[in-house]
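Here the complex is missing one protein chain, while the rest keep their positions.
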Amino acid sequence: MYSFRNDYSEGAHPKVLKALTETNLEQTCGYGLDPHCARAAELIRTLCAAPEADVHFLVGGTQANLVVIEALTKPYEAVIAAHTGHIHVHETGAVEATGRKVLAVPSPDGKLTPALIESVPELHSNEHQVKPAMVYVSNTTEIGTVYSKAELAALRACCDQHGLLLFLDGARLGSALACSDLTLPDYAALTDAFYIGGTKNGALFGEALVFSRPREDFRWYMKRRGAMLAKGRLLGVQFQALLEDGAFLDAARHANALALRLRDGIAAQGYSLPVESPSNQQFPVLPNETVRRLQELGYEFEIDHAVDGGHTQIRLVTSWATPERAVEDFLRDLASCK
Amino acid sequence: MYSFRNDYSEGAHPKVLKALTETNLEQTCGYGLDPHCARAAELIRTLCAAPEADVHFLVGGTQANLVVIEALTKPYEAVIAAHTGHIHVHETGAVEATGRKVLAVPSPDGKLTPALIESVPELHSNEHQVKPAMVYVSNTTEIGTVYSKAELAALRACCDQHGLLLFLDGARLGSALACSDLTLPDYAALTDAFYIGGTKNGALFGEALVFSRPREDFRWYMKRRGAMLAKGRLLGVQFQALLEDGAFLDAARHANALALRLRDGIAAQGYSLPVESPSNQQFPVLPNETVRRLQELGYEFEIDHAVDGGHTQIRLVTSWATPERAVEDFLRDLASCK
Amino acid sequence: MYSFRNDYSEGAHPKVLKALTETNLEQTCGYGLDPHCARAAELIRTLCAAPEADVHFLVGGTQANLVVIEALTKPYEAVIAAHTGHIHVHETGAVEATGRKVLAVPSPDGKLTPALIESVPELHSNEHQVKPAMVYVSNTTEIGTVYSKAELAALRACCDQHGLLLFLDGARLGSALACSDLTLPDYAALTDAFYIGGTKNGALFGEALVFSRPREDFRWYMKRRGAMLAKGRLLGVQFQALLEDGAFLDAARHANALALRLRDGIAAQGYSLPVESPSNQQFPVLPNETVRRLQELGYEFEIDHAVDGGHTQIRLVTSWATPERAVEDFLRDLASCK
Partner (left out) sequence: MYSFRNDYSEGAHPKVLKALTETNLEQTCGYGLDPHCARAAELIRTLCAAPEADVHFLVGGTQANLVVIEALTKPYEAVIAAHTGHIHVHETGAVEATGRKVLAVPSPDGKLTPALIESVPELHSNEHQVKPAMVYVSNTTEIGTVYSKAELAALRACCDQHGLLLFLDGARLGSALACSDLTLPDYAALTDAFYIGGTKNGALFGEALVFSRPREDFRWYMKRRGAMLAKGRLLGVQFQALLEDGAFLDAARHANALALRLRDGIAAQGYSLPVESPSNQQFPVLPNETVRRLQELGYEFEIDHAVDGGHTQIRLVTSWATPERAVEDFLRDLASCK
């Protein structure tokens, strides 16, 4: 039976493994100063239509978040995030560990809006309060929702008005790219920093961080937090493999398509999916007994929360590696639980 | 021409790549809670003859050092290290970034001794000074020297006497295992924590950290510093591949053997190698003109330091991947520089 | 005209100044290791009926909060506080600067309850989330409300049940002691740490921190954060002066009595005071025009928030130094604003 627990349950996309194998015995400089990283960065600048962009490769998302936030803010500054934001709830205080406060704003759908940002009391603070300096958003969000271009542009305008930086966590940017009107050039133009998540879309690991303007000292920040991979070229090789002929987007499209098939199939069986997600995470509400039966059949997934005494919202995640068959099996077995 | 710049210039040992490929489409839990990590940990406990040991896998050495030091010491405590210690000179203040002070002791050969430890003025400090709580050593050291069992046992006794923890950075533990009388059970018995370095001995990346006693909350420390790999099983797979049939030690023996051939060949040509290194790093002193000629021929290596106006000490590093031919070529070309 | 802006607008209670003057030329050890601090600590242990208690003196509240929280929690642990808690909103991220996350809970009256604590999602967290380890409460709270003995006992029971420490910020403990059924022995028995605030009740500065159990290494934490006063005896001298013959409680009673006179006088003029405060902070809602007139007359106070287009909630604070006349004048002038 299949695990819909996450989009990082398998290893790497075959193109990634192939590229790693083919380049295995090449000798290169360490720490990301090699030709593979250079080519991957150039490719990303081209795809982003951002010739000035500064590209860095990091191993994981929490690492990327903490190093970026530390590098772009002063010690007494703070980051505004949705209360569901990954940095607020799922990183064991990694941002606070750099001394920065996260100002969490309750959000109905995991997204921030100008109005939510402007509701932050500290926005007009004095020296007795932290000073908001950055807005952190995720796309797709932690609950699968997706920003439109108009929404991200509105956040940019709001940030400009209040002197805030805009940082976009793209751990699931592939899925977002495959289901919204936002393109890589949009992300580069509208944010101060964002990353293209490899871990959750076909890489063994890796996040490609894009700064709209050069950050000359960012490598110091990386090294100081243990975020500089010795064999850095592994990151360049993987992103080249994923990006140079469209495998990255294809992988995300595949994941999204299967997620929507799950969504539609589940809805067709009469179950509700309260979160409107067009992306690779779906959150159906099922009777507790059904959840148990699916688990007994061997399906794996996360329990999101108990909706009421008799129902549970679960999370189903698809990936580049999910076989169509797994989705069909799941829907058939779900139907049999009735 | 070959690069003797480092032991992480290539990708992974073929067994590692093979294992990653073979397990690629398996679905596992993330974050190191998978069966591969469990098996690799069990294998390490067996090899260490330490059934109680707590094993964790981290991506890199700086990361391992900072998380271990933060987890095992209190904020006001300090770590004693040789002035050449990696944490003191090559980690961009990563340990200080956790708020801990490094107390550096000048050491003639990169190693610490009980006498050097006892020379630390803070050893009998009060609340106006940091409190030494840990001794940090590397084996092999940053300059290729190696501890004997008697030396490590003496450090252990000294640490016990002064209430200090002993932490051993094993980024190059493979090379040390292959050229000293210290075995894995010795490391487990004599240190409070040490790691088996994969990055510099055949893995794509990865350090296997061994605590002599369980550290129940170490995973919190890891996650908080962005040091928990999403696809954690990649670490387990690699260490299984390297350790289960001796590839790890074979790789290190190969590296050491070629380093000694370099050493002996260089010495036979009349050059001095002031650092007595039995391991995979060698530090010959060559005329500046010779250094330039070797570089023009395409050899890569690090400049260690200028010895005098006419001579430079360079560093040559071999690895599991270094071909014998590269060593022969180098020695021949060095001879031709005369 | 008088300033009701704060309870630290004046210098020190006359007894404090007298004691500082009388002891001025004594020579003592620095850093709080002098006989005055020893006697003040002993006095506090006696007043708290806590012969085992560990007493330390710090200069200010933010300093006390950050050092206590750092000393009593591990890096990955978190502190639960009301969303109005001083550490959450008025300390410029001082707690986050030690790497700890504050988990803020919306509270209707500035107080925490077992139910509010148990609503914290992280209470049953795993290594991807911070681990709540401490509950932080203030008494009186930041909005003047006060815990009863039953309420604090319920928090203690809740903390015991969930393995949480209970830390009470007593910046305004004097005012609380003077208007609730909680006594110093209760605070010592029910909390793991609390402090007796001097700054806001008659001292030039100073907070007397009481740990229910000895904290042998707390002085290291203090010094490391710059929180150890060179002429530490100044703190001991002040607390002796305030506590040895009841001046501390008398001062607080005076402040409370005048605050209640303000409250009753304002209410009698038909204005509302939505926050039910029995302590030295009162929050009347006045017409904007009235607020302006009072300011023109020279009264000073803080604007709490705009209630609606025509009304503002202000904060009036009394202290040991507030003359009765100032209250009478204020009430008369308020009446004249009608």
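Note that the chains are named A, B and C in the order they appear, and that numbering of residues resets to 1 at the start of each chain.
The rule is simple: a residue touches a chain if its C-beta (ideal position, glycine included) is under 8 Å from a C-beta of that chain, and two chains touch if they have at least 3 such contacts.
For clarity, every value in this text was computed on a predicted model and none was experimentally measured.
Only one residue from A:Arg224, A:Arg253 or A:Arg315 touches the chain missing from this view: A:Arg224.
Residues 31, 70, 74-76, 99, 127-128, 131, 217, 219-224, 228 of chain A touch the missing chain (whole complex, contact as defined above). Remark: the residues of chain B touching the chain excluded from display are 75-76, 78, 89-93, 96-102, 104, 121-122, 127-130.
Where chain C meets the missing chain, the touching residues are 2-3, 5-6, 8-12, 14, 17, 20-21, 23-30, 59-67, 91-94, 97, 199-200, 204-205, 220, 223-231, 234, 300, 321.
Definition applied: only the chains that are shown with their structure count from here on.
Averaging C-alpha coordinates per chain and comparing to chain C, the farthest chain turns out to be B.
Mean C-alpha position of chain A lies 33 Å from that of chain B.
Chain geometry summary: the mean Cα position of chain B and that of chain C are 51 Å apart. Counting partner chains per residue, chain B shows two or more touched chains at residues 220, 223-224, 228.
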